[in-house]
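For this depiction, one protein chain was excluded, whereas all remaining protein chains were kept in their positions.
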């Protein structure tokens, strides 16, 4: 597949690097308003670079577009790509608001192209193993999931694009929180209600939040619970899944999050505690796996894991949590749909 | 001090054992409807045993009463003890409902005796160290606290007294959850609002819950967040305190909860992660320390750590969480006061 | 079985406590030169106490003798017990030197009583599980074992009986080192040669050692390697067994050694590292299990696990390591036999 990359920052480099593992896929053009950044990636792949993304996606060779810009530009670029019949893999959040997301997905369905949301956490080997264990019935019917996720931070974080509301479209809830919401949906399915609290506890980034605590409840009474934080001081990822017959813990994401592990424990009242632990060391393979999933889904004519719809639904949950935090109420997910339809 | 023990189960044995560390304190009578159990403890301490608690607290030598029965009897016994001018150390929950608690504390104030609620977690060395670190300003102004606590369970748990609503006055929220609520108050002070979800996910104990997830918010916007579970499958205690300058983690409670540790980490963006870890190995010292606190407070004429008021306040938070779970709303703590005053 | 306990210190209390789990076994007399200590244990079991061990083992009801004194008295007491036809469970080291041990075992064979050496480590649940895994072939043919064991120490350690050469008959090699040697033999069988280094690095206890490092080699070329230390500063037990198909790690012994765990990993070159971990929390069950083994072996007329011969062989290995350290040579185990026969 011939690929256009829009956005030559850290994410762009990661996605481009993932591409290079596949003989059948190649970058054919790179766009970034920072032309030097675009040229650096382009040079490695022997393709042209441009400052103008419109020009890049117009390139007639392009079959798919990787959207790796900050969130405020996702909709414009993805819309234009879809209009030209390109498949799209767009970083999360899919778009800056729900309406734009619905429009994008409607257009894609009409044109017949695939839109995938960048949810690489689903492709982390610990998460994949956890999902496989759940599907095998290792821990029985699921009861609830508990997640803690956060970063240690760095000086000047409040000046990065993530801290600019007009660009980021949200704080930590839209940042790492959105990955958590997508994972909760992947394991527990859809939710009925949401409540949450957001706070701006440390970073001078009001009205954006640096912390979010939330409780989600499914129609079956399953609970999804999480805290996502930009003030964790030491990077943390912990995702705990409880079933009637046991539990699964995924911790670490490699790199500064520490060793990635998947842990399986069975309920066994009369025996000593026993766990099986798998450690995933070395390189982060999630970007390569996610690209492969995108290509396979297109080729098979099926929805990819972490589809555009998944992107929209995760965002709908985020909206519900924001509304709960604003109003001090528990928010029914049905209301979020209603409100949206009204737009 | 001459002490009457009412309730000769596991807790009674623990409290009696703690007493034996103090030369100036002694059991003078033990009461339990199971006379054999009462006699066993009494034999070790060379004092009489009885089946009738009324008779035991009437004993004119008695200066203080240890109430270690199931919750439904706390109020009757403690009321009678206070009426006779005895100090009271009563297991949590202080009483089976808020009204009984308020009445007990009002009577104690009138008579001039001390009522302490059994909150031994405050006396675990890891928690004490954490509180000391906070008071020293090691992690600056507190932002939020996150707690996960649960038990692995055992066969027949649904038949124990904890699972009988008329005896226990609540499920896991009133069990380990109440300890967590007391700790949250100790670290963060009073709360403005509470929301929560309870579920009966595994044990056939409806209407009691085996799991509770809750979010509490203080007037200063600090968040207390916890999950308490009777379906944790592997015993867990994790209490994480985040301040603007660092974090503290207390994990383990010894025994089947694993090694008790207090961990201190400072925010330090440009350096590698660094933590100080203290391990508390060996015997659980919390029961001895709590007894000492009770005696010291009486002697000094001051409120003990984990006072009767603390017991009542923790219970008020539990009530708010139950109401939130019932109504699907965020509950203002002021409403809980109002409702109660109306009784 | 009617049991006489000689030695009412920490070990005596542990062994007596273990006895109380068995309906068919009871203490009938306790002896200690510290009569008060003997009386305390005797009172709990409702039996007489005496200052004179000779008198105690003369008691015609006695069927078995628990020897829990310091090492220098083991031989005298055990010899006298055997002479009177009592079975003997004697703390390690079996006797203060090899000759005394050989004489004791020869006498016991003649009289037809059982002599067992107190090697409770074999009965720790983590070690038992490890041995079971090895016997099941989980890690294939064994290649080598690596052990690190040590204590944190306490003020005045140099004044305890362990630090008195005339009483202890050796330093850390005869203390925790002897347990390690017994375990190495249990897993790897007999050894061909030994080399080692001892040092008196911290405690003023010369000529006793506070540290010993040793390498043992079996006829099959398997290696047993260990370091035992009185200057570990933080209690440690780690026992690592390597087979051609995997490895087993036992770590912790509970209490101040931290959680006891048995870990099983299989060689699997192309997969991520995977381990099965069992945690043994709560009370130390080794004393009860070891007593049961002693009684079962007597009843079945078989050698117990951790027999008198095992005690002697472990001591022969210790002697070889001492000689290696003295002479700066690698010592053949055959020489130790020869030297001994000459005595």
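A, B and C are the chain letters, set down in written order, and residue numbers restart from 1 in every chain.
Following the convention adopted for this analysis, contacts are C-beta pairs under 8 Å (C-beta built on N, C-alpha and C of every residue); 3 or more make two chains touch, one makes a residue touch a chain.
Here the structure is a predicted model, which is why all the values come from computation and not from measurement.
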Given C:247, C:287 or C:322, the one touching the chain that is not displayed: C:247
Touching the absent chain when the full complex is considered, from C:50, C:120, C:195 or C:307: C:195
Which residue of C:111, C:143 or C:167 touches the chain not shown here: C:143
Contact residue for the chain not shown (choose from C:162, C:227 or C:316): C:227
Where the missing chain touches chain C, by residue: 143-144, 146, 148, 152-155, 193, 195-197, 199, 201-202, 211, 213, 215, 217, 221, 223, 225, 227, 229, 231-235, 242, 244, 246-247, 265-267, 269-270, 273, 275, 324, 328-330
Interface with the undisplayed chain - residues on chain B: 125, 272-281
Chain not shown, touching residues in chain A: 235, 255-259, 279, 281-282
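We adopt the following convention: only the chains that are shown with their structure count from here on.
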Of all other chains, the one whose Cα centre sits farthest from chain C: A
Shared interface numbering between chain B and chain A [over half = same, under half = different]: same
Cα-centroid distance, chain A relative to chain C, in whole angstrom: 57
Between chain B and chain C, centroid-to-centroid distance (C-alpha), Å: 43
Rounded Å distance, chain A centre to chain B centre (Cα mean): 41
Junction residues of chain B, two or more chains touched: 235
